[in-house]
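Questions regarding the structure given below will be posed in turn.
The complex is shown incomplete by one protein chain, all other protein chains being positioned as in the whole.
All chains are identified by letter, namely A and B, in their written order; residue positions are counted from 1 within each chain.
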Amino acid sequence: MSRTIAGVTVTAALLAGLTACGGGGMDAAEGRTLTYWTYQDRTPQAGQVIEKIRKDFEKTNPGVSVKIVKIPKDDYNTKLGSAVAAKTAPDAGVLDQPLVSKYALDGTIKEVPAGLFPDGTYFKGALDTNLGSDGKYYGLPVDQIGVALFYNKKLVPSPPRTWDELKQVAAQVHQAHPDVAGMVVPKGDGYGAWMFPGVVAGAGGEMADVPGKKILFDQPPAVEALQLWADLLPSSPRKITDSDKPFENGLAAMQISGPWDVPTIREQFPDLDFSVAPLPYKTAPAGNIGGENSVVFSTTKNADLAWKWLLFLGNAANNGAVADAAGGFPVNTRATPVGTGPENEAFLAQLKVAHARPAMPQWIQINDEIIAPAIESALSGKATPRQALTDAAAKTRALLGWNG
Amino acid sequence: MAAPALADTPTAAPGPRRRPRRPDARRRDHLVGWLLVAPAVAYFLVFLLYPALSALYYSFTDWDLRTPARWVGLANYADLLFDDVKYPHFWKSVRVTLQYTLIAVPLTLVTALVQALLVNAVRRGSNAFRLLLFLPVVTAEAAVGAIWRWLYDPRYGLVNSVLELFGIPGQNWLNTPELVVPALAFVSAWQCGISMIIYLAGLKGIPTAIIEAATIDGAGPLQRLRRVVMPMLRPTTFYLAVTGVIAALQVFGLVYVIFSGAGRSVTGGPEQAGLTYVLHLYLFAFRYDAMGAACAMSFVLLVLIVIVTALQFRFVRQEAA
């Protein structure tokens, strides 16, 4: 008897479980559902901002529901790739800049329809990160991000403007407080390699000349940039900066980071007195530009709606808040940035002189597999910056089949 | 233990066969038999056999999962082994993995043996000790990675502050290339509970008469351990070493979590010091869209596992001879 009951219970549990699992995709029964993929929220507040915009969109488009799927940045490309392969790609979603041209080439994403938006809606620099190799647009920008120098006001009364001043300040801080590092020197990992081009630009250099098929990061500007990081290490020991949140805990006087970090630090470490300044430079102020583009996937049945949603995210009224939630700045020329104050000035100044990453599909792999290790080998003293970058450039040329 | 039991597998099944049954009953038995194994066989075909064969096929192709695979013959294998432009860190990942295996497996076995001997030596509280020592094993590797990432923090972590209590200077464990593998191996030894339980079973299986005889012959505890206990435990040690090596060669989840975030996992820690074989494979498969090459990597690993296991078997046979 009790066995029958057990059997029934198991069967019931099975059935209940299966219905619970199958429930995911069923809510499209009434009206149209638009699925949009984006990066994980930087903060809970950012999540609320996007949630409000989603509801506004549903209100202005009755019968439409938008499902937003949030995925951490590190895993995003991976997950998107397998979703496209499984033909379960969303209707629309954020796409990493180097992937736009790749996905455009193999037909994974749709071309932007002619006349979708009037000229001058978006900043040209941000819009042009959506160009395919055929010179057509395949996506719309959502926000733009640059990195800048965060400094602890107690330790650094006035921020360094040039590389020489940066080295001086770092040395002074570490000398006065042996427990404190001058600066969190970026590492030879994916993130450090992502920031590196902005520093190279500060010496007037570029990483690569894509149309001319030339690798440039073995040239003097890049070598000098890497030398700068290596020179900073003695006054910024890794032993200090590798602990959890060294800048926030007052153990590092400076760090390079993006606008997303400002509210995070304010909320988590209210006692920290810090500000943000443009990146120190060698020859001319410069920085890197990142940010998000959004695209519409070819498999969508709701293309018109998807473009409408992307325009909605980028319109003058919403783009300020959307960009802020993504941790960046508006791409719409008429939108107002949410944040104010000296931090924002610094980032905006930085964006005006920003240089884009080389727009090529292989850049992600080159960034992770070649440039990051080269940076690390120079920073650990296993090679000089020149050796490390010459070697890395040779590898990159061989990988791409370029001669220059 | 699975290994010795395998010997008596297929034929010796003492089924109900002494009484001859009517032919229609036998035919019905055939049908029932097939019906009962059908789900498992279907699973086997769809999720084991077909994937294994198609992994082999795809290892000879250029394939990104989205567009049709293109046959490239042995190019993936050749490039993996010899092209350090396309796969600059392949051999590094092999070295990291072998290094990890060489440290982690002996460390785990020694820890497990010590734990088992101690637990076996006490009567009161041995169950509680056994249970507490087993705790780390049942913990999800995602949680293990998260916990140890925080334990190893150079400034706020517990590991360094304990070391400093003993006057040993704290280390920057997860950011010093030379220390990454030992730090990971220590975590694996921390999770040695299963080996400990199996050793414990092995110890219980040693007849007390043998130990007593050795004691009467004047053997001290260490001598007894070396001359009597260890030889008796040899099959257990061998089994644990083989399964331990196979598991260590495939370590992934722990490193993936430990180096998660801020682009650290994509390079496997400082100077690729934590870039294990399977992490490298995962990156090529899922980050750089090189599924064909990743399949080739998985077969190279398969061969590596077979070789290492065969070597271990050989080593043991030589010892015995």
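The rule is short, and it goes like this: contacts are C-beta pairs under 8 Å (C-beta built on N, C-alpha and C of every residue); 3 or more make two chains touch, one makes a residue touch a chain.
One rule holds for everything that comes next: contacts and distances are computed from a predicted model.
The protein name that UniProt records for the chain not on display, among "YCII-related domain-containing protein", "Spore germination protein KA", "YeeE/YedE family protein" or "ABC-type glycerol-3-phosphate transport system permease component", is "ABC-type glycerol-3-phosphate transport system permease component".
Screening A:Arg54, A:Lys245 or A:Lys282 for touch with the missing chain picks out A:Lys245. Considering the full assembly, A:Ala83 is the residue among A:Leu34, A:Ala83 or A:Ala335 that touches the omitted chain. Residue in contact with the omitted chain (choice from B:Leu74, B:Val110, B:Ala140 or B:Ile168): B:Ala140. Interface with the hidden chain, as seen from chain B, comprises residues 1-3, 5-6, 9-11, 13-19, 26, 29-34, 36-37, 39-41, 43-44, 46-52, 54-55, 58, 65, 114-115, 118-119, 121-122, 127, 129-143, 145-151, 153, 155-158, 161, 190, 194, 197-198, 200-201, 239, 243, 246-247, 250, 252-253, 256-257, 260-262, 265, 278, 281, 285-286, 291, 294-295, 298-299, 301-302, 305.
Although one chain is not shown, part of chain A still touches it, namely residues 3, 7, 10, 13-14, 17-18, 20-22, 24-25, 37, 39-40, 42-44, 47, 69-75, 79-80, 82-83, 85-88, 244-245, 249, 260-261, 264, 268-269, 327.
Everything below uses one rule, namely that only the chains that are shown with their structure count from here on.
Chain A and chain B, compared by their mean Cα positions, are separated by 36 Å. Contact residues of chain A toward chain B in the complex are 74, 77-78, 81-82, 84-85, 106, 108, 187-194, 238-240, 242-244, 251, 364-365, 368-370, 372-373, 376-377, 380, 382, 395, 398-399. Residues of chain B touching chain A in their complex: 64-67, 85-86, 88-89, 150, 153-156, 172, 174-175, 177, 260-267, 270-272, 283, 286-289.
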